[in-house]
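Below: one structure, written as structure tokens.
One protein chain omitted, others in place.
Our next item is chain A:
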């Protein structure tokens, strides 16, 4: 399970160009990590590619933090 969290964090670090230490589970993409609305769309696409899941737009709108992403993938992703 922690593997999912690590992989999510790595994607966030790569795509937003932020320090690894800032990417804690509670971190909000927009408020804490400097993302804009387009960055969050790209992040969701990256999660889809990495975990082979489809994240519908209405679900994507609710993925606002690192924890939101991890929880969604744990609940909907392929068996880890």
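Here is the rule we go by: a residue touches a chain if its C-beta (ideal position, glycine included) is under 8 Å from a C-beta of that chain, and two chains touch if they have at least 3 such contacts; residues count from 1.
Keep this in mind: contacts and distances are computed from a predicted model.
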Protein name as given in UniProt for the chain not displayed, "3-oxoacyl-[acyl-carrier-protein] synthase 2", "Amino acid ABC transporter ATP-binding protein, PAAT family", "Cell division topological specificity factor" or "Cytochrome c-type protein": "3-oxoacyl-[acyl-carrier-protein] synthase 2"
Residues of chain A (touch criterion as defined above) contacting the omitted chain: 15-17, 38, 41-42, 45, 48-49, 54
